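Apart from one protein chain that is not included, each protein chain of the complex appears where it belongs.
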Amino acid sequence: GAVSLGQLVDWLSSFRDAVHEHGAYLTELDSAIGDADHGANLIRGMDAVMAALDPAPPTAGELLKKVGMTLVTSVGGASGPLYGTFFLRAGAVAGDATDLDGDGLVALLRAGLEGIVARGKAEAGDKTMYDALAPALDAFESALGGGSGVAGATRAAADAAAAGRDATEPLQALKGRASYLGERSIGHIDPGAASAALLVAALAEAVD
Amino acid sequence: GAVSLGQLVDWLSSFRDAVHEHGAYLTELDSAIGDADHGANLIRGMDAVMAALDPAPPTAGELLKKVGMTLVTSVGGASGPLYGTFFLRAGAVAGDATDLDGDGLVALLRAGLEGIVARGKAEAGDKTMYDALAPALDAFESALGGGSGVAGATRAAADAAAAGRDATEPLQALKGRASYLGERSIGHIDPGAASAALLVAALAEAVD
Amino acid sequence: MKKLINKPEDVLADALKGVAAAHPELRVDHQHRVIYRAEPKADGKVALISGGGSGHEPLHGGFVGPGMLDAACCGEVFTSPTPDQMVGATTVVDRGAGVLHIVKNYTGDVMNFEMAGELVADSGVRVETIVTDDDVAVEDSTWTAGRRGVGVTVLLEKIVGAAAEEGQDLDAVLALSRRVNGQGRSMGMALTSCTVPAAGKPTFELPEDQMEMGVGIHGEPGRHRVPIAGAAEIAERLVEPVLADLQFGGSPGIVMLSGLGGTPLLELYLLFGEVAPLLEKAGVQVVRSLVGNYITSLDMAGASLTVLKADDELVRLWDAPVRTAGLRWGV
Partner (left out) sequence: MKKLINKPEDVLADALKGVAAAHPELRVDHQHRVIYRAEPKADGKVALISGGGSGHEPLHGGFVGPGMLDAACCGEVFTSPTPDQMVGATTVVDRGAGVLHIVKNYTGDVMNFEMAGELVADSGVRVETIVTDDDVAVEDSTWTAGRRGVGVTVLLEKIVGAAAEEGQDLDAVLALSRRVNGQGRSMGMALTSCTVPAAGKPTFELPEDQMEMGVGIHGEPGRHRVPIAGAAEIAERLVEPVLADLQFGGSPGIVMLSGLGGTPLLELYLLFGEVAPLLEKAGVQVVRSLVGNYITSLDMAGASLTVLKADDELVRLWDAPVRTAGLRWGV
């Protein structure tokens, strides 16, 4: 099945709900190895996104670029430019599309992830949002390759993102402010990996 | 029996020990209705006094004036000038005496108390050190008048001082920084009344 | 107790070493605990000294310098200095035109300065004393100790310091100091207690949902303990009693919002953002302002508001050059 513009909006709306619901948890994680603002940052950002969204956007590209720009100008911190760039790059790839098949969705998410890497230089195992997003995309692609539909593939992606999030716990952070803690960053889940897992879970929910 | 210069020194030494022993308690009282320094003030002052004291002072006047001057220049706060003036005035009355009978002791303490009043303008019931010292002196005099010896009279004075201290609890402070609390000063023992009771108890101990 | 100190009984002596190290423009008499200007003012000018317990920094040592004080006598934490300190300082700073003693109205401060005045009486130095008592939290009464001296002391040291610097004589300086004290009012509030080093624990406990209105600067409880409120409401409760106590109507105001030591500048600005419009609405034109830590109470969280009814002359003296650790402009 194809993913409609409406479902993309649902994705964002469901992510907004998720950061509200889990905002305190995200901030709690950020308190342990960061500066206790990740929840507040994403709540502010996603509230701004939903307020700025055209309820009937003409194309996926316009929709996603608007999301990216809004995040860039409302979040700040590390997660603002990173999630912002994710959506800006995804939007650039989505272009005039008004609905997306599985491959289209993958291309868009892949471009977004590359944007995050271009911006933040994170590598696998650095203990960042990358460690949830990268396995999610891999799982998405192999599920599609294995014959899953989009819904099934996004569920596989969400599971992989959650696993990637949990796998950040034993890591020592090498990027972002958690890296200043050195070995003390070990033993805590990365807040950005946790919010990234929420983002992928929201996608699975929206296309289900 | 007469009170010797050595016993006066014992008085001071025993008062020094008492403010060390009860310093935390005095500060505790001062925390409730003052600024949490009464114990530290008197410990500093009495340590300075004992360090400055001529171990074999020639006269009671010189001894007590030295005590007064040392308190004035080492304590500060309200209690420094008050206790300092007490000893300065007492010393002025004691003059060249080298030992004191009951009446001599009363005259000297009376002069000291008048000094406190001259300096601080306290009246009975204002919730200050006066409320322990004044009844102590009255009790001293009436015990002497009733035929007690000096030792008995100082014990009566100590009991009256303790009672006077306890009687400050229900009062509203009208002098000193406790007065800034208005009605909230009610229900607490005045720290200066408590230290004054220690001073009189130390005297009873020294002449016993 | 968590503090950047060595032994509690050495706090003052140790801190004065830091003052000396940080301020070559000051001279610290470590034995007598007096902070002087390294370069005394010119002969024939009135000198100003102040002093009080420590723990209110930058008051008073941070206000020693051209345009403000000539010397500050430092007492132990929250304990007024002793008369010999004031006697020494008075003798040293006198330039032949007399010395003004600036005393905050606390029994201890008043008595120790009084004794100093008596001791210095024969020395030939003319001494006058101004006792500040601007705290509206304390009801005034002839049979009590009267109001506390708080924030107006800072404004007075600045304004009267300028008058002395420009050569006004002791009578004029004294009259001006009375005028400033008479036209200034303050009100303070606290979110927490503070910890006196020698006591080792907070002076009082204040539950998470309570605050104290009407505190002074010695970590003492306030007049009333009330449920905690937002900045807008706190601003009202600071402004209202100040304006109720003195008719400011129409006149310009010099306004200070001072932190009590443990409150960050971000919050002080936020509170000032609520205070300023309330004053303006009441007709007080805020012509000059200070927001920051100027008269503090160790590590207490909270703030005090001081409003001085000003006029052209007071504003002129306020704007005059000052060069101290705590206030500095026009030089």
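Should a chain be cited, it is by its letter among A, B and C, assigned in written order, with residues numbered from 1 in that chain.
The working rule: a contact is a pair of C-beta atoms (placed from the backbone, for glycine too) under 8 Å apart; a residue touches a chain by one contact, two chains touch by 3 or more.
Bear in mind that the values here come from a model prediction, so they are computed numbers and not experimental data.
Although it is left out of the displayed model, the omitted chain contacts the following shown chains in the full complex: A, C. Set against the missing chain, the residues C:Ile5, C:Ala121 or C:Ala244 yield one that touches it, C:Ile5. Here one chain is not drawn; of C:Val99, C:Leu170 or C:Leu298, the residue touching it is C:Leu298. Of the options A:Leu5, A:Ala60, A:Val75 or A:Leu100, the residue whose C-beta touches the omitted chain is A:Val75. Within the whole complex, the absent chain has one touching residue among A:Arg44, A:Lys66, A:Arg89 or A:Arg155, and that is A:Arg44.
Residues touching the missing chain, restricted to chain A, are 27, 31-37, 39-41, 44, 72-82, 119-120, 174-177, 179-182, 184 (touch as defined at the top). Although one chain is not drawn, its touching partners on chain C can still be listed: residues 2-7, 11, 14-22, 54-55, 57-58, 62, 77, 191-192, 208, 211, 228, 230-232, 234, 261-274, 276-277, 286, 289-291, 293, 296, 298-299, 301-303, 323, 328-331.
Convention: only the chains that are shown with their structure count from here on.
Per-chain CA centroids place chain A at a distance of 54 Å from chain C.
Centre-to-centre separation of chain A and chain B, using mean CA positions: 74 Å.
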